[in-house]
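Worksheet: the structure to be examined is printed underneath.
Omission of a single protein chain aside, the complex is shown with its protein chains in their original locations.
== chain A ==
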Amino acid sequence: SVNPDLASERQAASFSVEKLTVWLDGGVENTRTRRAVVEAIECDPEFSREDQYFQSQNERYEAAVRKAVHLQKKMHEMGWTEDGPEYKYIYRALAGDVAFLLHRIFMRSISMLGSDKQIAKWIPLASQYKLIGSYAQTELGHGTYLQGLETTAVFDSTTQEFILNTPKISAMKWWPGDMGRSATHTVAFAQLYVQGKCYGVHPFIVQIRSLRDHSLCPGITAGDIGPKMNFEHVDNGFLLLQSVRIPRENMLSRFCEVQPDGTYVRWGSQKIYYFTMTSVRISLLSDEVIVPMMKACTIAIRYSVVRRQSKLKPGEQEAKILDYQTQQEKLLPQLAAAYAFYFINDYLQELFDNGYREIQKKNFDMLPELHAFSSGFKAVVSQHCTSAVEICLRACGGHGYSSLSGLPALYTKILASCIYEGENTILLLQTARFLIKCFMEASAGQPVPPSVTYLVAVKPMRCPAKNKLDFLSPAIYTEAYQHMAARLVSSTAAKLQDLIQSGVKKHDAWNQCTVQLAQAAKAHCHYITVKNFAETVEKLQAQAGIQKIMKHLSDLFALHGIFSNAGAFLHDGYLSGAQMDMVTASYLDLLPLIRKDAVPLVDAFDFTDKSLNSALGSYDGHVYQRLYEWAQKSPTNKQMSPAYEKYLKPLLHNKLSKL
């Protein structure tokens, strides 16, 4: 039976939850497949996450390895293949708690950066788990700034080998997943030296553990980097290389090669090294960032209609906390953002697929735009979703702080996404560099990609809205965002020019403008997200029931952004003080409207209880009973506390009598 407080929410839905779910999945066929995969995995006790919150680092690692191994069996059993329609749902169903994710990156980097011959050799070995791969890029001293990596690979033409070394402590590989305990091989990035000349960073396949007994290979020191905020199931590792020799053929050579005589040959663009990262950035958004945020919204919103606290009307029952305006203001903008980012992910995916097709034809024209977008959106979306999960956690009060709510684990996991695959600030500055360049080119009349032509488009300098209802027009708010983004880009470009003209060196001028540049990049991404949401809603005409609620969410996402960045829209008078009051009024009016559909809107995400793994967020809403039951499973309650015999008993029995 469902808690009546949740049941009543569902009865009041203004739209069909199932229809929305199907639409989000991209069709009824996808929904069916997804549910079948989730069902198959959740029914299998080997994949249970029941004890997850009670396990030690060692136990979680072991469980993740066990699951990864079992998954191979399962896939075989179920007839799932890596290019089948089920594949993309497996990871979601496992909620990421599985080892060998870096094995996938290992394979992907070989597929993208390796020659046909290398692919033919390594990919079959990897896909049959004859070896386990990792991807060793980050070092103790260097992360996002790849050129700074210090590991060296020196070509020895007499033996036709590369000699890999970690010349100093800061050059030690640090953080790569699956490397601390599991991996037998890794793709290591190192500065290539041939005949004394440095050719920059290149990828090399290096064996680090014996395939026979898993012991470390000669010259290799490797291990686990110790406990982290989360990812306890992953053995993030360190790797120290001392004169490790690998054959010449182990340098990945789709785009460049060292020939037997030491001649260095290059085909195509150096930028291609970034392409793996570009693709990873886009693919991580969905599973690692947006899905966790959707889960957090589901938990917090369901809990907020079950939890009753204080009274709104004297004499009545205590109110559901979601009926408080302040609670709505915390959660509903996050819900709107979850949808906004779900849609921007589709947009990016399409952009990326187009780009990938071109790159395979060795046409790199789209790479700068692709790179700029993947950087900027990775930064903006991960930052936003991380804050959102934290807001959800805190909106659940004390119980949110319990691991059993599931929220601490979601939070500590998602926040790593702000750093890995490129630190967010640096990524924003890369996007800003692209925007400034496009702005300059467009100002000079040169062609730029369609996504940025708005930077120099002539538009009105004042917002035409006359009353608060005008702000529910997508044209009005999209233009406000466009204006704001264009203003920030152009004013920063002007500031840069001023500084340079006044004699400041270019790099100093750039550093002096970085705070503004990062803001401009964010504004651009925010604008694209608002615009894409509005356009997505527009395309929904065939489904009126869903379109209406999606329109509300689109409005809320946009107006909340204006409300919380009021200064940026007021700054040059684009919005007047009176118009800002209208925005606020419209924004606050939307809250109770969306409030009515809040539970159906999270139900539509269609997470099973097992995948949420939360005592607060389950579908039936029996929050308190579940909290109580789960707490009793805690190992701390299973035995008499060992601390009692050792410390408490002597403490309680008079050893203090001497005082």
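The working rule: a contact is a pair of C-beta atoms (placed from the backbone, for glycine too) under 8 Å apart; a residue touches a chain by one contact, two chains touch by 3 or more; residues count from 1.
One rule holds in what follows: contacts and distances are computed from a predicted model.
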- Of "Peroxisomal acyl-coenzyme A oxidase 1", "Transport inhibitor response 1-like protein", "60S ribosomal protein L27" or "Coatomer subunit zeta", the UniProt protein name belonging to the chain not shown is "Peroxisomal acyl-coenzyme A oxidase 1"
- Among the options A:Ser48, A:Gln207 or A:Gln512, the absent chain makes contact with A:Gln512
- Query: Which of A:Pro45, A:Pro260, A:Gly503 or A:Pro642 touches the chain that is not shown?
  - Reply: A:Pro642
- Query: With respect to the chain omitted from the figure, which of A:Leu6, A:Met172, A:Leu367 or A:Leu472 is a touching residue?
  - Reply: A:Met172
- Task: Pick out which of A:Gly114, A:Gly143, A:Pro600 or A:Gly621 touches the chain that's been left out of the picture.
- Result: A:Gly143
- Of A:Pro408, A:Gly561 or A:Gly621, the residue touching the omitted chain is A:Pro408
